[in-house]
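The block that comes next holds chain A.
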Amino acid sequence: MATVYINDKPVDIGTERLNCVQAAERADVHVPHYCYHPSLTVVASCRMCLIEMGDLKDGKVTMIPKVFPGCQTPVKDGTVIVTGDYAKRDTSVPPLAYDPKYVPADRAKKAQADTLEGILLNHPLDCPVCDKAGECKLQDYSFEYGRGETRLVDEKNQPPNKPELSSKITLFTDRCIMCTRCVRFTREVSGQAELQVSSRGHHSEIDIFPGEPLENKLAGNVVDLCPVGALGSKDFLYKQRVWYLKSTDSVCNRCSTGCSIHVDANKDVVFRLRPRENPQAQGYFMCDEGRHGYHHADSTERIARPLVRRGDKLVAIPYLDAAQEFRNDFETHLRLHPGAVWAILSPFLTVEEAYLAARWLKGKSQQVKLALGHVPMVGEDDTYPKDRRGRPIQPVKFTIRAEKCPNRLGVEAVLRHFEGSVVPLAKAIESAKRGEAKAVLLTGGYPDPGTLNVFAEKPNDLMLAVTDIFHGAATALAKYVFPATTFSEKEGVYVNYAGLAQALHRSCKPPLEGRSEGQFFMDLAQRNGLFNAATIRKELAAEIRYFAKLADGIPELGVKLF
Partner candidate 1 sequence: MTDFDFTYAVILMVVVFAAIMGSVAYLTFAERKISAWVQDRIGPNRVGPWGLLQVAADGLKFFFKEDIIPKHVDRVFYFLAPGIGVATALLAFSIVPFGPSTPAPGPVGVTAEKPLDAAIAQHEADVKSYHEHTIFALAPGLDIGILFAFAIGSLVVYGIILGGWSSNSKYSLLGSLRSSAQIISYEIPLGMSVLGVFLFAGSVNLEKILDYQIHHGWFILYQPLGFLLFIVSVYAECNRLPFDLPEAEQELVGGFHTEYGSMKLGLLLMVDYIHMITTSFFMAIIFFGGWHFPGLSNIDGIGGMVVKFLILGAKVFFFLMLYMIVRWTIPRFKFDQLMALAWQVMIPLAMVNLVSVMIVKEYQLTPWILTVTSIVTFLAAAVISTREKLTVIQRPVNAAHSA
Partner candidate 2 sequence: MSAKTVRWVEEPKMGLFERMYLPAIAQGIATTVRHILKPQVKTEQYPEQEPKLPANYRGVHRLNRDDDGRVRCVACYMCATACPAHCIDIVAAPAPAGWKDREKYPETFVIDELRCIYCGMCEEACPVDAIELTTLYDLTGLSREEMIFDKEKLLSVWDQTTKAGTDPVRTKSGHYGPAADLPK
């Protein structure tokens, strides 16, 4: 049992190997830092985490008369740490027996202020036009630890910007504080080492090798890693000031890894996605496919209102009318020939939505057939890091999966419960072609247009209803088309490839007359009230054993179902 003292507060760290920053975190003391990142190697280059250190032995504290970089210094039993924030310590804890001549935090505070002054020497006063302003560590720490004015009388060193760094990322070179997080990320996590530091001293710059831009699939993470506004995402550049954005916890729907994300939205428009640290799901990062994969939500091409076929044309009619007409039509089919009615549940549906649909149909007739919707597969699982030639190397730190849907496991569990087994989509298509199916409800929600084009033809007497985000071959055949919603517009649970159930939260309204599929299926089943994911979750947790753990709500980082 090792006990460490942070600003007088004892913390038991067990047998873990921690550095001072991590140990301080255990005592709820934040040590400011720029270059340190838990998933990257430690370089101790920013010097922002300087602390004072000492030893507690026989009730007596011996402080070492210098400051240490907290990120690089491991702690052991009896280590005493005094940070620059000593004045803000928890005063309910009795102070340690310091040497009476020793003034706690005096050195650390001065060291931090001087470090900041050094960092800010060449940093331009760009805050009004800098996208990072508002979430910038440099602003925060300058406010808290820095000095108010600059003493620099000379011209600032202002190297030119490098917008050609990558197609997705731009570099404001003068704002960089040389923490080298981005460089280490490309070397250690993405592996292809596109970035490096060129020149020396105050003239050092982040740069790419000529003709080799930063174009790997994890590159977007360097923007999040950058503690200042030096690296900017071209996708988000100048779109919004960050203080307007409301952050909602959600799950990426672009592959079955199911990265935990923050959805930053303002006024029902998603402006960016950021990875949310979740060791159970993906770790600290997310891929660019997911990061830039939200634009379908704001697309003008989206199906925004229910459409019903009148003659040759699909006509937009009010949601309630459309839902009623569809229900009457579909339930007539259910009464006449329940065995010839198919419902195809898309792996983009949440568990609750799939459950509501299955519950409704199986409640009407046990003979209704449920099948798993189209599961898009693209290539092979893509693992990182890679070497300079693009070959994956071990150990794997990040995987972009080939299965490009977020909830196959969840929907399959629902299907297994109601249907006994998972009927593949192919079987449904086959029976439709043979003319054995009379009515099909095809759910979609695919973020890429054309994914449902597998339904390119149908017998004339087949009644097809489609819910999807974009028009395609299937909607062209359909009698009813309902708008589908995407991850930012619904509440619910996705189960990722490893059986981790994570909650989605709604951050935007669906477009125009769109309703979330959960609400849609509730309306179809004529269940009263508004869709509430937690209530439905309780119900399905009681009914389906696979989901039993969901009954008591879902923790922030999700819950492993098996």
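As a selection rule, all candidates are chains of the complex that A comes from, given by their letters.
Just so it is clear, a contact is a pair of C-beta atoms (placed from the backbone, for glycine too) under 8 Å apart; a residue touches a chain by one contact, two chains touch by 3 or more; residues count from 1.
Because the structure is a prediction, the values reported are computed rather than measured.
This complex places chain A in touch with one candidate out of 1 or 2, and it is 2. Residues of chain A touching candidate 2 in their complex: 126-129, 161, 172, 237-239, 241, 243-244.
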